[in-house]
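Below: one structure, written as structure tokens.
A single protein chain has been omitted; all remaining protein chains appear in their positions.
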């Protein structure tokens, strides 16, 4: 008899995720960024470009992204871009770190509970093959922050 | 249930074969022949040296062999060495050809019936893995005749 | 109607095939839908709509029991052993080779080399043929639509030899642009081409490539043609002697046989000249410290203990296909393909890739839904029991050509039915609804 996968479809595609997929926040045309700086999920071939603007106060002013990935990667980028502004680079780094720990299964998804809408991404851990979708934007952000001139 | 192989052991090791194995005719020390001229059955690693002496009348005077192979290859060499003397090279070649045809299954073993003791080697065709044993000496003879100065 | 009268002989033409015409007159008369019950996994999962046979096929009872029986009755190492059990095992192995030989209509059993699958067969070829034929400045010609298994090994061989990997371009409809061959002649690059390797059917778009035209071009120039038949052998009768190819590779697991089984067929003249690839037991004649000599064909290319059970299972699969009737299978699938094509291409918001001429394609249907990512399509379909694949299908260069990262892909085998396709169509509508 077929044994169904552990996760229920609606645990993956929560309302909030579908909303951000259909109407992504902070998606912009970033064609001025060279293709060499594209971030990629090699397991599916999807790509993402990211632009981080810093304010004079050393805090992130805005995060923009470009790319047409799956619902999970798009919603994850969109949710991330909403949440990041206002943080210092160090705060952002800790934030990324905590997120990736949950998605890698090293911490319980409840860790995300205080993160507002972002918490819905905790449901992805039940779908191992989609974890790379949820983390694509975050790895991209990690890399972008590293490369930012201090 | 186990299915026995088509051949019976005594069809392979006929009296005559065992006799020639235990008391090979025309086996001699051929250490004066170089190892490069050794004939080999690569599937088992056995080797054979052969010396053919021609008479003034253009007929084979004697065939000597050296080597310690299995019962089949030894008996085959021994039987061959008894039978060959007196034949011209052309006759020997036809003889070899006929023998190999039987052993390859291209002709019926009854073809060997008029060949005296040699006929017993016809039983080997029921043991496919031993056919190379029976033909080793004959291939060696074929090659030796080719290389004989005319 | 001879065995070569199937699609292979007419693959460059369209709809002149008598089979197709007979079929169109009596679309579903060839084989009952209860063939599904011969496949234990499908019989045990009546709600599963399995549409990923291009990745791997399910196995009929006949194959599973042949494997099991081998281990229970005949298991032993092969060749050179003098006890009955080993003799039975050797016979099982060599008889399987004869079954493949006859299925492909090869000239001799010496032309049949057992491999783990298409990938291993193509790696063997890429290494051995490039050792034999390719030097600096030469060209290895493949197509833009290849599976990575018929792409990366040639690319690596080219890098190793300082040669160039050249790609036959493809058009937006997923067919090859053979005008490129004339271009090669004009700028005289044709003279530098030493090997050509193409798929018979594309696993990304289902295109049947014009093998006869390519093989004619190769033959005129004495260039060996390697055919990746991983996607065609399950669907078309193939006669290697009539094929015009010099080598052909396929995987048993895609043709109702077990995993770990596969075949490289090659013309004896070529195989004789080629150096062995893997070395070790079985494939040698004499081993000395400085140098070794090789066994005769096909053993020269089969190093180590072979997977006899896999060979036995593959032979059982080919026998099962033959018994069922390769042409009947072909007709059934073709008809189901026409139905699938018609239904999918009539859907709104769905882009179907590959040739628009349904007679130039087979069994594989790659598509995308407007505004919905292929992975989300597949994820949704799983919940309604429809198993399809999404991704780049190991054909990144082909995806890049279409300007997409991935597609959703439904692929057919002979256990699929019209009802399966109806459920697929419902599932497409469900996805569109869910992500509206």
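Brief remarks on what is shown
Should a chain be cited, it is by its letter among A, B and C, assigned in written order, with residues numbered from 1 in that chain.
In this section, contacts are C-beta pairs under 8 Å (C-beta built on N, C-alpha and C of every residue); 3 or more make two chains touch, one makes a residue touch a chain.
Fair warning: this is a prediction, and the values are worked out from it, not measured in the lab.
Every shown chain touched by the omitted chain in the complete complex is listed here: A, B, C.
One of C:113, C:225, C:274 or C:309 touches the chain omitted from the figure, and that residue is C:309. When the whole complex is considered, the residue among C:167, C:347 or C:425 that touches the unshown chain is C:167. Where subunit A meets the missing chain, the touching residues are 2-5, 40, 42-44, 129. Residue-level contact of subunit C with the missing chain is found at 40-41, 44, 48, 50, 52, 55-56, 58-59, 64, 67-68, 71-73, 75-77, 80-86, 116-120, 122-123, 147-149, 151-153, 155-156, 159, 165, 167, 251, 253, 258-260, 278-282, 284, 286-292, 303-310, 375, 378-379, 381-382, 386-391, 394, 396-397. Residues of subunit B that touch the chain left out of view are 1-2, 5, 9, 12-13, 18, 21-22, 43-47, 68-72, 74, 127, 130, 133.
Please note the rule applied: only the chains that are shown with their structure count from here on.
For the criterion of most C-beta pairs in contact, the winning chain pair is A-C. Rounded to whole angstrom units, the spacing between the C-alpha centres of subunit B and subunit C is 48. The geometric centre of subunit A is 39 Å away from that of subunit C, both derived from CA atoms. Counting only residues that touch two or more partner chains, subunit B has none. Counting partners per residue, subunit C has no residue that reaches two or more other chains.
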